[in-house]
Every structure is written in structure tokens, then in C-alpha cells.
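The other protein chains are all here in position, but one chain of the complex has been omitted.
A, B and C are the chain letters, set down in written order, and residue numbers restart from 1 in every chain.
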Amino acid sequence: MDFRLGDNADSLRAALRAYLDEALTDEVEERLYRSGVSHDADFIGGLIDRGWFAPAWSEDLGGAGLDPTSVMVIFEELNRREAPMYATSVSLMVAKALVKFGTDEMRREIVPAVLRAETICVLGFTEPEAGSDVANAQTRAVRDGDEWMINGSKMFTTNAQLGDYIYLLTRSNPDERKHRGLTTFLVPLDHPGIEVQAVHTISGERTNIVYFNDVRVPDSARIGDVDGGWSVLTASLMDEQMASFAPWIVRLLEEVEAWAAETGRIDDPGVRERLGRVAAQVEVALLLRRRCTWMDEEGITRNVEGPMAKLFSSESLTQASQDMFDLIGPDALRSYPDPEAVRGGRIEYMMRFALGTTIYAGTSEIQRTQIAQRGLGLPR
Amino acid sequence: MDFRLGDNADSLRAALRAYLDEALTDEVEERLYRSGVSHDADFIGGLIDRGWFAPAWSEDLGGAGLDPTSVMVIFEELNRREAPMYATSVSLMVAKALVKFGTDEMRREIVPAVLRAETICVLGFTEPEAGSDVANAQTRAVRDGDEWMINGSKMFTTNAQLGDYIYLLTRSNPDERKHRGLTTFLVPLDHPGIEVQAVHTISGERTNIVYFNDVRVPDSARIGDVDGGWSVLTASLMDEQMASFAPWIVRLLEEVEAWAAETGRIDDPGVRERLGRVAAQVEVALLLRRRCTWMDEEGITRNVEGPMAKLFSSESLTQASQDMFDLIGPDALRSYPDPEAVRGGRIEYMMRFALGTTIYAGTSEIQRTQIAQRGLGLPR
Amino acid sequence: MDLRLSAEQDQLVDAFRSLYAKHAPPDRVRDAELVGHDPELWSQLQGLGVIEMAIDEDRGGWGASMLDLALVAEQHGRHVAPAPLIERQVAARALARLESPRLDDVLSGDRVTSIALHPSVDGVAPAVPAASVADDVLVLVGDALCLVPVSAGSAFENLGSMPLADVGTDGGEVLEGGAVARQVFETALDEWLLLTAAALIGLGARALEIGVEYARERIAFGVPIGSFQALSHPFADSAAALDGARLLAYEAAWAVDEDTDRARELAALAFAFGSESARDASYRSLHVHGGYGFMLEYDIQLYWRRARAWPAVWGAPPDGYRRAADARHGRR
Partner (left out) sequence: MDLRLSAEQDQLVDAFRSLYAKHAPPDRVRDAELVGHDPELWSQLQGLGVIEMAIDEDRGGWGASMLDLALVAEQHGRHVAPAPLIERQVAARALARLESPRLDDVLSGDRVTSIALHPSVDGVAPAVPAASVADDVLVLVGDALCLVPVSAGSAFENLGSMPLADVGTDGGEVLEGGAVARQVFETALDEWLLLTAAALIGLGARALEIGVEYARERIAFGVPIGSFQALSHPFADSAAALDGARLLAYEAAWAVDEDTDRARELAALAFAFGSESARDASYRSLHVHGGYGFMLEYDIQLYWRRARAWPAVWGAPPDGYRRAADARHGRR
């Protein structure tokens, strides 16, 4: 065994840190915080210039063709700094589905544009009445010759206000059993009949609800087979299976350690005990995520390693951020703009941010059910 | 509102404490600990002499006819000292069912003997394959004229080795749906065909498994209607609905506070925090149980107040005893006979004892389901 | 033991329940988030005599018991009401205890007074509750209890949308010094902890109701999500904890009213245990909302933020447990 990531990874990490220190100025951070939008064209441009934007993509598709470990290091460092990646990383996920299931035109036009960060795609899976139970989508797509007529609504369509396309899951056949009868489309967001409404969240992030009223799209907007949307979706969600919030816990611990050192509270044994606990959560969260990367690198099929990384990291972040809030005392209440806010309000912010992490990309309950059934072999 | 229990209760408590200090000598405690049997005839005799043995029973039935608050004070004090009450309190519970559902002979002969502590009855509900799902009892009772033939086995028949009768739940009609088709009997434990086998537990308590091989009993041993055992059982279990382990948490806190004072550890803020946490659990556990008594006194029908008292007290005892074990450090490992054992090994013992409290008298899961469904109105 | 409210207490609860239902519905709570204070709600509360009732009759008040105040605070918490009820009551009671003529200004409504929960450090009382909407603040400066006019107060955004401010304490009027000042301060803190506990318990109970209602109606995988044990069992734990916390808070209030020697201990226990119960209940209810839980549009986030923020103005549950242990075993 070897727990070193290797010299390449170490120098890549150093280069990333240098770039992030330079690019994520206080002004950029403030703009991002105030806008509630995790996207910044200049910042992404810098990543593209350095070959860090689509690191996992092969070079012939316009990516950097990096190995899984390098990809992971980039993931760790960008997220540790909460770099504005959400709009583009979702777009890349959609582009990946287009490469596999899209039309020739989508592959020719849209995929390269996503890789140049010129096109933003957003997810349209979740609905007001279908959260964890994604397959219960009710947004209707009715075929009419060479066209489809779409009606319905999609929730948590983050970045729809600045996006170009929505990757849409619809019910094309209401007579089929739930998982069948679904079809996916790529629909331009400026299409008539589409209305994007802002939804504000507790972490300050803006998301949206998108309404579809008699939206007619050509059959060429379809991704994958008619009524074959579930397999398209499943392939896309595979990426989410490796979601991890380890880098955020790393950041949390760094901030609290800095606070404890600045205030002298670090000498208190009770504070030390709690810092030690978070240090263990950091280490375990990182290792569970790195194990997934190692398996990918070795070509070992993953079972519940992804759900474990996601479950542990999000639950730990939630618990640790609340525990650190308690530790700090009344000053922890101060939010970002207050100059007296502890560590720029980062800890108070992370406690709010953490609330979403046990929900999206599969709730903790969904992860536990998968681990119990697929991992431990417990009955349904 | 008034949180005083009243002068009567206070003087009763003082009298009980005096008696317990006198009666529960170190020798008695040691004998009880070594035997694993919660019964001591001399001790019970003393309670009978003082009118504290069957406090809730009306005087014409041989009880003390005390009010619910006095009964509760007796319950709190006896259990706080872990007085050897288990055999007789189960017997009284069975006697209560006999008064309601038994034959005239049972009421005439057995009930008074139980109230003189001359007869011990044990429970025979649980089976190897039917724990929480009591209604799934498989021990068969087949009618044969004026007799019944019983075959099967019963688990956790604590005190069967010294008991006179077993209060037995059987399946009399296998064709009926689960809760129907059950019949209860009172069977002498010295009956041919009954075999009592010891089962030892982690707390040192001895329980048993009882086997029934072609045990023939007359129909006069039956309690309640043929196939009507579920309603007999339900009425009996009502008492268990008020099970509470609050007095044990009181004892735990007393012991740990004494340890902390003796060792000077009480000056450590971390120790104080943990003692404060247990103090809250003590207070809440007592209050949840006292609320039940108050409702009984006022004639207010209880809903999930009993399950709340049981759930909170047993889960708190489990958590608090483990937390206190951690607090004390390596010395907490020493068991009772070691002279160096912390507080006579009481804390280590309580951690083991606590394991059963979240199981018997309805598991924590059963309590939570009742609170969720009957209390909160959540769907099945 | 008697757990029944008196007929007067039933009426009191009804009166405040109606007031809050009318004047503190969720949209009003949202509207008040920027300043953390709804003056119209406050004037309604004042109309019902929330300051007078907190003061003994011989000092010009109506002499409500601590249990009465706790019942009102519980209703306050159920609505996460944006009005600094508890701080103003506690400050007024402290002025009464000090026999300060400043109480008259407060009773007449001429001056609005709050209280700092932590002593002043380097000339500043940090994060004083209700200070940004107060005229004066009672602050312990060294060994002296001072009344400080809030001119130098600087309000700041915070998790609970509360009207908090840091208050410069130079030039305050010394009302009392020495052991008496310290004692009045500690008693005021007991009262704040206890009434905040009651408010948190109301908050937690309402948050649980919101979560249960949602879980009964929301369908996933063909069934109401409330039928999943992963949701229903934690809710059951919260229901038991909140019932217990409520009994504990009432007992603490009764102990204050009866002046028993456990009053300080019980107030601190109620605060710590009540904080935890409210925090868990509101977190669980938020979580069962799925993505809706962290949308500002849904009410449950209003509850979770305050369940976290209200107690933090003084401290966290471990601080409460330590204070209770100090009361039980004596300070070292």
C-alpha cells in the first residue's frame, strides 16, 4: 500500500493553490457570495488556459486527458476553495451524456462549446412532486409527428437563468411502468413557453423552477431512445455517485484551527478534543473519496464506495459545522459582511451550506438504502 | 402548576430510604448480585409488613390502597436502589390479569397468595421466534375434551426456576388471523412435561427458556375466552406501558457524582459538562414518568405518554452509562468483586444492565413506531 | 404534582396565541428579517402588557409568575416572532430588582431597554440581543451594572435575523456595583435562559408539526414519506424530547416562582436540553423537506435558523450544562 498521491499530484496541487490564491481575490469572492451564482467566466477562462477545466476528458474531445488522481486533486483543490465550478461542471456532465446518447449534431456543436465554456447546460430532472423518486417525473412530452409538445415544471434547475440548454427528463408514455416511458431531451432555455423563476436558498445560492407551457421541440432535440430515458439518466447520475464533500470539511477545519490559534482557544482541552474529531472526519472523508479514484484507476468496479463517500462526507460536514458553530460561541452568529465575523463568516456560512449536501446528488436516506441493500445484502 | 409531590410523598420517600438503607446491606446486595436473581423473601417480607408491597392494590384485595403518587414514589425509591422486586412485581402483574380474567378459583386461591408473596408467577409470552411480534406466538394449545395439550417453548421466562406458575400465551387456533386464535393459561411450573433451562445474560441476571412437551392442563387453567388471549394480553401489557428507567439514571448520576467528588475530577469543566448532561436526562426521565402518574390521578386517558417515558429513559440510561464509562477512564473496567472497582463496579454494571432496557417491555423501535403513529399521526 | 394550567393561564395562552397568529404569520416574520424587528407586532405585545406583567405589583406591574412568562414565551417561539420580548422583560425585571427609577421610563414606554448577556470587554458589550432596536442596554462592566444608551451600537447581519449589536459601554450610568450587581446580573441571566428555553420549546414543537404535516402529505415511491422509519423514528425521538423539555422548563419556572434552591440549576438545564431538542426537531423537519427545506420560500428554514441562533446569543448547550453543574456543585 501507498498513501502518497505521487509527485505529479503534489506539484499539480501546488500549482492549483498558487492559481487559486491569485484568481480568487476578495473581490471575486464577494461578487460570487452576493450573486449566489457559482460561475465566473474569467475564472473558468483561466482554468481552460491551464488545462484544468475538463481534466477527465480525452484530448481529442478537447479535454486535458488527465489520469483519475490528477482529476481528483483538481476536484479537491477547487472545492476546498469553493471555486465557482457548479455551472460548468453540470454542463460537462450533460456533455458527457451527449457524447454517449446525443445526436451527431449535439456532439458536433454543443459538446465542443461546453468544453470551451461557451455553452452552459442545466439539469432538469427533479420536479415539484418528484424529488428522491426521480423516476416519478410527470412533465409530459407528447409526440406530434416530428415534434414533441412539452408541458410541466422542473425544480432545482440551478443556473437556468444564465444557461443555454436544459437536459430534460420527461414522461413520454404514461401507460408504461414508472421507469419505462421516460424520454430525455436537450431544450434551449430561450425557447418560447419556457419560464425561469428564481428560487433562493438558505446558503445564499440561487436556484430556479422552470415552467414548460406548450413547448414544441423537434425530435432532433431528443437524447437516446423514445421511452429509453431511464438508462440515459442512470448513466448520467453515475458521476454523482462519486460526489463528496470532503474538501469542504478540509476548509472548515482550516478555518476553525486558524480561529483557535488566533484567539488562544487552542489551549483549551475541550477545543482540542473537538478539533481532533473534525480532523478524523477530514481524513476519513478524503480517504473514502480517494478510494473511489484508486478503484477507477485500477479498473475495479465500484459497488457502494461512492455512496459511502457521499454519505459520510455530507453527514460529517453537517455535524462538524454545527459543532464548530457551538464551539465558537456568540461570535459565530455573525454573517459574512460583518467585519467582526469569525473568519469572514465562513463557518456560519458552511453550516447553512451543509444543509443541502445531505439532500442533493441523492439524499442520505437514499445512500443508506443503497449501502444496506447493495453493500450489505439486506432485503428490501 | 405544582411540581411538589406533597408532604405525604416526601415522608413516604424518607421512610423508604431509611428502610432500604437498613434492609439492603452489603451482604444482601452481594448475594443478589452473585445469584443473578432479583428476589429476596426476607426483603419482600419487610415490604409487606410496611404496606409497601402491593401499594396500588385496593385494601379489600390485600393491597395498601395507596394513591398513584405514593405508588410512584415507592417505584422510584425501590428501583433507585435496585431492590429485588422483579419476581414479585411480575407476579402482581399476572395477579392483576387473574382478577380481571381469571376463574373464581384463581381469584380465591392464587391472587391472595401472590399478595402474600407466597406464590410467584412468571411471564410466558415471548418465544424463540416471536419477540417484538408477540402475536406471532407458535406454542400450540390443542383442545381435547376438557383438557388442553400444550407444546412449544417460551423465552425470557425470568424466575421460572423459582416460580410457581407461568402465565402462558398459546396459539389455540392456527386458522385464524394472527391476533385472533390466541388463548392464555395459567400453568403450574412443576407440571410434568415442563422443562426450565437457565439462560444467562450480560448483566448477570439469570433468565430461562421453558419447554412444553405434551403438557396436559384442564380447561380450568384457562384465563379469559378461548381464542380471546389477545385482549387478555393487551390488558396485561398496559402496565408495561409505564415502564421507566428513570430511577436507574438517578442512581447512575449519584454514583458518578460521588466518584467525581472523591477523585477531584469534579473540578474539570469537561466533567462538569457531562454531569450536567446526565442531570438533564435524570430530570426529564423523572418528569415524563411523573406526568403519567399525574394523568392517572386526574383520570386523563394516556396516549403516548407511557411510550415516551419508556423510550427516553431507556435510551438515556444506555447513552449516559456509556458516556460515564468513557469519562471515568481505565478504572471503569473493573467489575464488582474488585475492591478497586469504581463505586463498587456499579457504573460498569449499569452499562451492561442498560442493554436490556431498550429491548424488554417493548423495544425502542416499537415505542417510536407507537409515538409516530398514535402520537404524531404519521401513516403506517 | 399538578400539571394543569389555571383558567387564567389558559386565557393568557389563548390571548397570545391569537395575537401571534394575527400579527406574526410567516410573511410578517420574513418581512422583518432585515432589521429583525416588527414594530407593529411589538406595539400589539405592548398593548397586551408584556412589560407590565413581568413586573411585580409593588413596582407598578401586574405581577405575573415566571411560569406565566414562560407560557407567553412558548407561544412567541411557536411563531418565531420578530420582537425582542424576552430581553425587554428580563431587563425590566432587573431594573425593578435594582429599584432603579429608570424602570418608570420603561413601564411608560418612553425608553426601550435590553440587556447584555456577557460582560463588557475592552469597552464593548458584544452581540447584545435587541440592542439595535433599544434605547438603553443594561451591561455588566467590571463589577458594576450600568445602563448604557445605545448610540454607539453597531448592528450586524446574523444567522437568526436578530436585532443584535455591539454596544460601546463607555459613559454608562452605574446603577449598582459589587456583589449585588453580580447577583442581579446572574438572576437576569437565569431568567433569560429559562424564557429562551420556553421559546425554543415552542419553536421546536411547531417545527416538528411542520415536518410531520409535510411528511404526511408528501408522496414518494408511492407512499407518504412519513411512513418511512428513517423519518418517523427520529420524529418520535423529537416528540419525546420536546415533551420532556417542556416539562423541564415549566418545572424551572415553578422553581423560580417558589424560589427553591434548584432554580438556577433547572433554568440552565432547561436552556441546554431545550436548545438541543429544538435544534434536533427543526433540523429533522428541515431535512425531511428534501430540497424544499433549504428554500427560503418554505417556513421551516425560519425555524431552523432561529433554533440555532437564539440560544447562541448566550452560548451552546455545553455551556448550559456547565452552568447547571456549577449551580449543583458550586463553582470552583
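As a working rule, a residue touches a chain if its C-beta (ideal position, glycine included) is under 8 Å from a C-beta of that chain, and two chains touch if they have at least 3 such contacts.
For clarity, every value in this text was computed on a predicted model and none was experimentally measured.
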>> Checking the contacts here: which visible chains does the omitted one touch?
In response: A, B, C
> Who touches the missing chain here, A:38, A:69, A:335 or A:357?
Replying inline: A:69
> Which is it among B:156, B:185, B:245 or B:259 that touches the chain not included here?
Replying inline: B:156
> In the complete assembly, which of A:13, A:200 or A:277 touches the absent chain?
Replying inline: A:277
> Of A:41, A:198 or A:378, which one is in contact with the hidden chain?
Replying inline: A:378
> Of the listed residues B:8, B:58, B:132 or B:220, which contacts the missing chain in the full complex?
Replying inline: B:132
> Touching the missing chain, which residues of subunit A?
Replying inline: 1-6, 69, 257, 261, 266-267, 269, 272-277, 279-280, 283-285, 287-288, 290-291, 293-294, 298, 304-305, 307-308, 311-312, 315, 365, 367-373, 375-380
> On subunit B, what residues meet the omitted chain?
Replying inline: 126, 129-133, 136, 155-156, 199-203, 207, 270, 322, 325-327, 329-338, 340-341, 348, 351-352, 355-356, 358-360, 363, 365, 368
> Footprint of the hidden chain on subunit C, which residues?
Replying inline: 228-230, 233
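Quick note on the criterion: only the chains that are shown with their structure count from here on.
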> How many Å are there between the centre of subunit A and the centre of subunit B, using C-alpha atoms for each centre?
Replying inline: 52
>> Could you work out how far the Cα centre of subunit B sits from that of subunit C, in whole Å?
In response: 40
> Using the touch rule from the top of the page, what residues of subunit C touch 2 or more other chains?
Replying inline: 318
> Going by the touch rule set out above, which residues of subunit A reach two or more other chains?
Replying inline: 270
